[in-house]
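Let me give you the structure first, and then I'll get to my questions.
Moving on to chain A:
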Amino acid sequence: MTYYEKKPEKKFFEKQLEDYRDMVWGCARCNWCQNQWGWNVKSAEFSEICPAFHEYRIFPYSGMGKMHIARALIEGDFDYDDAPEMIDFIYTCTTCGACEMNCQRLQDKEPLKVNETLRAKFVQDGFGPKPEHKRLIASVKNYSNPWMQPRTQRDRWARTIKLKDLNKEKAETLFFVGCTAAFNNTLWKMAQSTAAILLAAGVDVGMFGKEELCCGSPIARIGDRETFFTIAQQNVKRINESGVREIITFCPGCYRSLQHDYPEVPGLEPLRPAVYHSTEYVARLLREQRLIPQKPIPLKVTWHDPCHLGRHCGIYDAPRDILAALPGIELVEMERIKDQAWCCGGGGGARAAYPNFARATAVKRIAEAYKTGALAIVTQCPFCEQNLMDGIAQSEHSMQLYDLSELVIKAIGE
Partner candidate 1 sequence: MGNLMTLVADLQTMFGSTSVCADPEVLEAYSKDQSFVQPRKPDAIVSLSSTEHIQELLRYAHTKKVPVVPLSSGMNLHGATIPSQGGIVLDMSKMNKIVMIDTDNWSVVIEPGVTAEQLQNELAPHGLRVMLPFGIHPKRSALTSFIERDPAVAAASFEYGNDHIMDTELVLPCGDLFRTGLWSAGGRPGSPLGPVRAMINRLWTGAQGTLGIVTKINLKVEYLSQLRRIWLFQFDAFPELIEPVKLIQRREIGWECFVINNFNAAALSCPTWNVPERLPTEAKDPKAFLALKDSLPPWLLVVSLNGGPRFPEEKLAYEEEALQEVIRQTGIKRYHNTEVENILSNEMIRPWGILKKACYRGSFHDVSFKTTLKRVPEFQRILLEVLNHYSYPLQDVGVYVLIIERGRAVHCEIDIHGSSPHEGNGAALKNLWLDLSRCFIDEGAFFDRPYGAWAEMVYSRAGTYTEKLKQIKKELDPHNILNPGRLCF
Partner candidate 2 sequence: MTENKTQKVQQKKLPREVYTALQGVVGEQWIYEQRSVVETYSKLSIDASTFVRKHKKDPHILPACVVLPASTEEIQAIVRICNRYHIPFIPFTNGQVFSAPTNTMPTVVIHLSRMNKIIRIDTENLSATLQPYVDYGQLQAEAMKRGLWNGGSPLATSLCKIASQYSFAGLWQTDLKYGLLNRNIVSVTMVLPDGEILVTGSRCIPKAGDFLEYGPGPDLMGLLRSAAGTSGIVTEITVKLHTWVGDQCFPEIPAGRPSLVDVHEPKYDNPPEPLKNHRLYWIEFKDFASEIKAMRGIAHSGIGIGLNATGVYSAFYCSQTQDMTIERCKKKFFPDWNCYVILANITSEKQIAYEEKVLRHIIEEIGGTFLSEHHKPKVLEALKPWNYDCIRHTTGFRMNRKMYANAWLPVGPLENAFVTMEQWKKALDIFGECDITDRGGADDTPFVYALQRGHFCFFETDNYPDPVVPEEIEKAQAYGIYGNATFIRHNLGPMLMAFLNVEPLTTMFPEVGPNAYLLMRKLRRVFDPQSVCSPGRQVFTEEEWQQVPAEVKESINKIRALQNLPAIV
């Protein structure tokens, strides 16, 4: 059983580093945390899977390295004063989970959780996080978003869309747009398209607008458990009180947070509504023929699996089903897809503190996308889109980037 399913004696956010003692002693150095699952390797060029190790080539950047560092800290072999550089190793990690995917599959161990627990320890002990993360946390505390944007601007993206205001009305469905799409105006059209799709399908949908809170995912990833617990409590209360029956998130980070992180918060009341990501929801709408794509879009595309959507939560097929349903779209796959997808580089706080690394990771993904012969890379994750756009700007390869909703909205003629 995994973190997601098994109900061990402790929830994840209760665990301290010492709880992983047996696990970290037993790290087999098999290197699966750095490489694609053997059966899936199709080339030497795209055989590695850990962005940080791929870039820096030393072990502390890998899942295995974190396990070894954790072991040494647990045993008191050294401390923060002896190894101040540790902070960079644990935070130059997008928390993509590729290491844990393969390590779970092979070794039944959890290097990502070890790293996230290391982060929590660093924050707890006052040794972390990085200054950039501290600003981010302060922003969430003060503005309910990590982008240091005023709360009052949170609903600007939705001005052209007629979503119900759940602060005043009732609806069956909450569209939880998330901070990044709400505040990054280059991503507004993606959120708008998604909302428009739901409306076109006749979904009774509303939003919290300005009152929407950060889901807390960046905070959880950075390791500030205390702040995360507070945010989670606030969100659960608000959502449960709203009476909605289902939540559709636009951002996979929000999806993962609501679906899988909240249940691991000790003492937290469960979220009552079912949680969906917009891709799985839209795929269902298409299956039920509540959306009819008619307008052809002649375009060769490749799908980038956002880590939080795919590897963390298992939603691989829904976006592909959507693409298959759109006339004219030809999907060609990259080599590293689904559970073995290469991270965009944008998650886990890496982009905030190590922008060069985040960008370099994105550039590698663009190169991989380009090799497929596709003209466009398609995804649905605002973090991915943000970072991949930076990657495209830096890359020698020219590619377009689409949010999946943009293609759907075109296809259904809205």
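Inclusion criterion for the candidates: all candidates are chains of the complex that A comes from, given by their letters.
By definition in this document, contacts are C-beta pairs under 8 Å (C-beta built on N, C-alpha and C of every residue); 3 or more make two chains touch, one makes a residue touch a chain; residues count from 1.
None of the values given here were measured: they were computed from a predicted structure.
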item: In-complex contact partner of chain A, selected from candidates 1 or 2; value: 2
item: Residue ranges of chain A touching candidate 2 (in the complex, touch as defined); value: 1-5, 21-22, 25-32, 35-44, 47, 57-60, 64-65, 68-69, 71-72, 75-79, 82-83, 85-86, 89, 97, 100-101, 104-109, 260, 310-317, 338-340
